[in-house]
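Excluded from the complex is one protein chain; the other protein chains are retained at their positions.
For chain A:
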Amino acid sequence: MSDIEIKTTPFDARFPNTNQSKHCWQSYSDYFKCINARGEDFAPCKDFKKAYQSLCPADWVGKWDEQREEGTLPFKVTV
């Protein structure tokens, strides 16, 4: 059991406070900008995905995924 690695999102000095909402949003936004710019298989994008998956409330991720499909995402993730 000791060889299972358990970790969470590392400290990001841009978001030093307890409220990590902005950190969640930034990671989600950065992940999709990353794969839009570099392709889905670009490995370094994975870190952003892991970050938003652990930081963000499931509701938020679900809502943004839906908005992405409808094309109504209120922020840009292209280019």
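In this section, a contact is a pair of C-beta atoms (placed from the backbone, for glycine too) under 8 Å apart; a residue touches a chain by one contact, two chains touch by 3 or more; residues count from 1.
Following the convention adopted for this analysis, contacts and distances are computed from a predicted model.
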| query | Can you pick, from "Elongin-A", "Septin-type G domain-containing protein", "Cytochrome c oxidase subunit 3" or "DNA repair exonuclease rad1", the UniProt name of the chain not shown? | reply | "Cytochrome c oxidase subunit 3"
| query | Which chain A residues would touch the chain omitted from the figure, given the whole complex? | reply | 21-22, 24-25, 29, 60, 73-75
